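As you look at this complex, bear in mind that one protein chain is not there, while each of the others sits in place.
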Amino acid sequence: MLRTHRLTPFLFLAPMLALLTFVFGYSLVKIFDFSMRRIRGATGPFIGFENYRQVFKDDVFHLALKHNALLLLAVPILVILSILIAVLLHEQVRGWRFYRTLYFAPYIFAIPVIGIVFSNMLSLNGAVNQLLRGIGLDRLALDWLGSSNLALWTLMFVIIWRELGFGIVLYLARLLSLNEELEDAGKIDGANWGQRLWYITLPQLKDVTEFYVVINIITMLAWVFPFVYVITRGGPGNATQVMELYIYNFAFRNSLPGMASAVAVVLFLITLIFIIPLFTLRQRTEGGEAS
Amino acid sequence: MDTPTNKRYSRRSFLKLAGSGLAFVSAGAFIQGCAAPAAVPAAPAAPADAEAAAEAPTVEEPIAEAPAQAATTLKMWWWGEQEAPGLEKWLKASAEMYKEKSGNTVEMTLQDNASVIPEFQTASAAKNAPDIQFLWNGIYHMESVWLDYLEPLDDLIPTDVLKNSGATALSVFAGKQYRIGWYSAAPCWLYNKEMFADAGLNPEAPPTEWDELLKACEALKATGYTPITGGLKDGPWGEWYMGHGLTPNLDTAADAVNLFIGELDWREPRYYDHWTKLDEIWRAGVINDDMLSIDLYPGIDLFGSGKGAMTAVVVPLIGKQVETLGMEKVGAMVFPVSGAGAMNNLPIADSQGLGISSQSASKQVAADFLTFLHDPERVNALYNEVRALPTDTSWDGATQIKDEPFKTVWQTWVANKDAVPYIANLMPVLFWTDAMFVNSQKIIGGEYNGTQAGENAYAVTQKWKEQNPDMVENYKAWAADLAKV
Partner (left out) sequence: MTTETPVSVVLETPAPKEGRRIDWFDIVKQLFLIFFALLILFPGYFLLITPFKTQTNYSADKLGLPSPFYFENFTTALRGGRFFLWFGNSLIMVVGAVLLSTVVAALAAFAFSRMRFRAQTPLLAIITALMVIPPVVMIIPLFIFFSRMDMSGSYASAILVYAGLITPFAVYMLTNFFRTIPHEIVESALIDGATSLGILMKILVPLSAPALVTLVVVNSLWVWSDLLIALVLLPTDEKRTLMVGITVFGSRYNSDVPVAMAGMIMASLPMLLLYIFGQKYFTRGLVAGALKG
């Protein structure tokens, strides 16, 4: 540690504090204030919890909430697939380097690009259905984005398609830092592939999994805007409405930033609920390491 | 790692963490305090502001509030290049000419369609509004009128220019006009004359009754054509459809406002009849099957590429369809609904327009520029260079326009005294997204029939009233106004 004047550290911290206080601090305070006002343009009268009341009785908000909750189903899928694929790659199955590069590739395409590609491919007469019809699966050539029963699941598929690569790389990195001796001991004891995965590998991946689950929960609840905005705009008939789009629409379309702010507060509080376990997790793993 | 952060967090340190979180947030509160209310000019610079300002190479100079004889710089925010390519060039040329004539400069910023109105409202609330603002018709600028962001134009622009600008009745509130018309954005339907002829229909006489339309669709389908094309994934087709479908069942534009504020009831068959009819034609299989998975413009372009016989458009989009399909094949028609109202079977007029901010320091200069845009030479150029149809009724379109279908469109949709206002413009965005878009999408998706669509429309208007109690009285006043027209 450098010996410095008591205030020197704050000199170094000042630019960062100014920046973050503005972007996060100011906004987070202001959003609570806005959520209590009927904002027209940039300001408006104080109306207490009226915005919250309106939001909670709006059936479109209920739909948005429900859809975000349904998107959480992507979390276990992402976890299971990431682990399975990472384990296989870690075993160095034939072509693992190629697979690794390929599986991560979707992650570097920007979401708007992915969204537009999939929008075109998944339209009723798009490439996917042409393929299905071509191999005789006409009955599977569904209206992936146009049917309100399917659109949310299609969206979830696209989200998984892009986000999976990150999970694989994450788990692979973790596997590479694991204790090989345990695995070898397992082999000597005659444990089969499944047993080794279940009893030896998985327990060692616990901390990464906890982290990955929390991050994905937050993603599904609060970071899916670009997918929805580009691919379905919340449609058809609000079938893919989510909280972020609801905020965007009320703030910048329906001229009710007050109501949008109320939802933003809700979303912020939800995020906060998940940040806390993320922290305890992280401190626990770091504490564990130090010992 | 041998740093202090490595120690385990206890419950107490977590509380401490929360405590400094509060400190952090209260620093935010401090900035908020410094960002002075908009009404106070030149707020003392808060830390973040100072930093922001230092980072801001593009901060605009305040508009010089110079005496009238000195040169003025006007700020103008607009939209339109997106639907009428070439408009920007025309506008820039106009500004150049105006500068030579008057010495005044117009600085133009082309906005996105999602932001052009919200940006203006927010800027107005912050007292940073541009002098000249692009305005869609109806509620899109009326809300700003009610918030006192717009200046009445009656005393600023010569009456004949203003009244002949084609701004329509939806630009007037309490006897004052707030918007000057610019170019036509009338919604109409196009049909393919060649396909009509192939199907044994009269290519010069498109259907004018609902039953005729159904028969025409049948004949077209039997000939192997898709009778109607459209794209509904992004939603606005549903707005157009309601505009075309509901109008014939109304007597005046005031009816639409009354429906919206609950004086009339969406659940009456007459007012959801058009949604029942949409259900009917969809079930008859006369619309492209992928309607729900393609967007509005691709749906229209199916018509242009010869994959369908009829489609809904707005006037600025006709040019592209004519270009790809060929002038001789494109006809324009009124969507025939056979409604029970006084506005049945009439063309709908609508225009894009411009207005002046109530905060502008140079309102008269801004008004002079708007008047200059209606100079006969400029109006001619608007048609000749941009292929946008001017809405000036004083313009001699009949001789200036040589090509079909523009000639017909001008005569029927623009220069026609019987044309009716576009009623979708009387309803705010929430009703567009949650009723017009959703109803059409759910009908096509098989989830709603006409009755259910009417019920949803009713529910959405009720919801809107609860969310916007401060706007309801304005709507009532507007309805009274429109009933007098």
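To keep things simple, chains are lettered A and B as they appear, and every chain counts its residues starting from 1.
In this text, a contact is a pair of C-beta atoms (placed from the backbone, for glycine too) under 8 Å apart; a residue touches a chain by one contact, two chains touch by 3 or more.
Just so we're clear, the structure is a prediction, and the values are computed from it rather than from any experiment.
The chain we do not see here touches A, B in the full complex. Within the whole complex, the absent chain has one touching residue among B:A123, B:A256, B:A349 or B:M471, and that is B:A123. For the options B:M97, B:L110 or B:L346, the residue in contact with the chain missing from this view is B:L110. For chain A, the list of residues touching the undisplayed chain reads 1-2, 4, 6, 8-10, 12-13, 15-17, 19-20, 22-24, 26-28, 30-31, 34, 42, 81, 84-85, 88-96, 99-121, 125-127, 130-131, 134, 161, 164, 166, 169-170, 172-177, 180, 183, 193, 208, 211-212, 215, 218, 222-223, 225-226, 229-230, 244, 247-248, 251-252, 257, 260-261, 264-265, 267-268, 271, 274-275, 278-279, 282, 285-286, 289.
For chain B, the list of residues touching the undisplayed chain reads 1, 3-5, 7, 13, 16-17, 19-21, 23-24, 35, 38, 49, 51-53, 55-60, 81-82, 109-112, 114-116, 119, 122-123, 125-126, 128, 234, 294-298, 300-302, 305.
Simple rule for what comes next: only the chains that are shown with their structure count from here on.
By the touch criterion given at the top, residues 17-22, 24-30, 33, 38, 40-43, 54, 58, 60, 122-126, 143-148, 232-233, 235-238, 249, 251-256, 259, 279-280, 283-284, 286-287, 290 of chain A touch chain B in their complex.
Here chain B touches chain A in the complex through residues 1, 5-9, 14, 17, 24-29, 31-32, 35, 37-38, 47-48, 51-52, 114-115, 118, 121-122, 124-126, 143, 147, 149, 232-235, 289-294, 428-430, 433-434, 437-438, 441-442, 444-445, 447, 463, 466-468, 470, going by the rule given at the top.
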